[in-house]
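Moving on to subunit A:
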Amino acid sequence: MSDLLTLEGVSRRFGGLLAVDNVDLSVGRGEIVGLIGPNGAGKTTLVNVITGVYRPSAGTITYDGRRIDGMKTFRISRMGVARTFQTVQPFPAMTARENVMAPATFAGKSQGIAEARERAEEALEFVGLGDARDALASELTLAGRKRLELAKSLAMEPKVLLLDEVNAGLNSTEIDEALDLIRKVADSGVTIIIIEHLMKVVMSLCSRIVVLHHGGKIAEGTPDEVRNDRSVIEAYLGNRYASRSAGEASDG
Partner candidate 1 sequence: MLKNPVKNATAILGAMLMSTLLGVASSAFAEDVIRVGAPLPLTGPLSPEGEKQKRGYDLWAKTVNAEGGISVGGKSYQVEIEYVDYESNTPRAVQTAERLISENDVDFLFSPFGSGATKAASGVSERYGIPTIAATASSTAVYNQGYRYLFGTFTPNATLTDPLARLVKNSDEEIETVAIYARNDLFPLAIAEEMEKSAKKHGFEVVSFSEYAIGTMDHASALTVMRREEPDWVFATGYINDLILVRKQMSDLGLSPKVLTMIAGPAYQEFIDATGDLSNNVSSAAWWHPAVDYDGEGTFGTTDAYLEAFKEEYGARPDYAEASASAAGVILQLAIQQAGTLDPKAVRDALANMDTTTFYGPIRFGDTGQIVSLEPPVFQIQDREAKVIYPDSVKQTDLQFGGIE
Partner candidate 2 sequence: MNKKAVVSVAVVVAIIAALPVLGDNYLMRLGTMFGMYATLALSWNIIGGYAGYPSFATAAFFGLGAYTGALLQGAGVPMPLAWVAACASAALFAALLGLAILHLKGHYFAIASLIVGEVLVEVATSWRSLTGGGMGLNLPVLRMGVEAQSRLFFWSMYTLGVLALLMNWLVARSRLGFGLNCIRQNEDASAMVGINTKRYKVMAFTCSAVLVGGAGAMYASWVYYIEPPDVFDVLTSVKPIVMALLGGAGTVLGPAIGAGVFLVMEEVVWRNFLDVHSAILGILIVALIFLLPNGLLGLAIRRRKAAIVARLPTLAKRRKA
């Protein structure tokens, strides 16, 4: 089975800052890949490069056998690459349903408004926002808006879903719910790349984890391999804590 998404030597420079530094990454169909790293490591920038918000300064991105680097965002999204935003980006003055209808109409395969509405309601139901479909997006709670983001992505009927910190700001009950939801999505055959701060989430969800630091990839492997990687621990906790944390991690 060929890889669905392949990045080769992708870099993105902003003025003097190398936000993404020569990253190679390949994601197979149906995989759940975790993308972790300290704040400012370049994770979100990498997502932006993949989805066409930024053009890569160097390197190539291949999706489903086609080069997509340099393509416009809306084209990439129509090809089945969906993402959620770290800071939620709803259309604030629209209802939840209208919010989800947008991707269903423009990026999904829906024919006509009625069908888009149906798709949207399905997606809202799927993420558990069925009852809130008539509320304005700006009036939802943070957790609600995160789910709305997810519903929007799902309504695009994506092949690849990039989840940028979907769990940030949620409490542990909500996180558990979200994890179930993500597994459900993955089970339906969608490839998932998840950016996450919470180790617990990544460890329990992902088959493979990629660690970014200062824009570059410093480690890649199974959750266990990554968790025991010294450079990862150092990057995350600073070397003061590296030894302690590493010790505890290997115990657990």
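Here is the rule we use: contacts are C-beta pairs under 8 Å (C-beta built on N, C-alpha and C of every residue); 3 or more make two chains touch, one makes a residue touch a chain; residues count from 1.
Basis for inclusion: all candidates are chains of the complex that A comes from, given by their letters.
Everything quoted here is computed from the prediction, not taken from an experiment.
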Complex partner of subunit A (touching, any copy) among 1 or 2: 2
Touching residues (chain side subunit A, partner candidate 2) in the complex: 51-53, 72-74, 77-78, 82-83, 85, 89-94, 98, 101-103, 105-108, 113, 128, 131-132, 134-136, 139-141, 144, 152, 156, 177
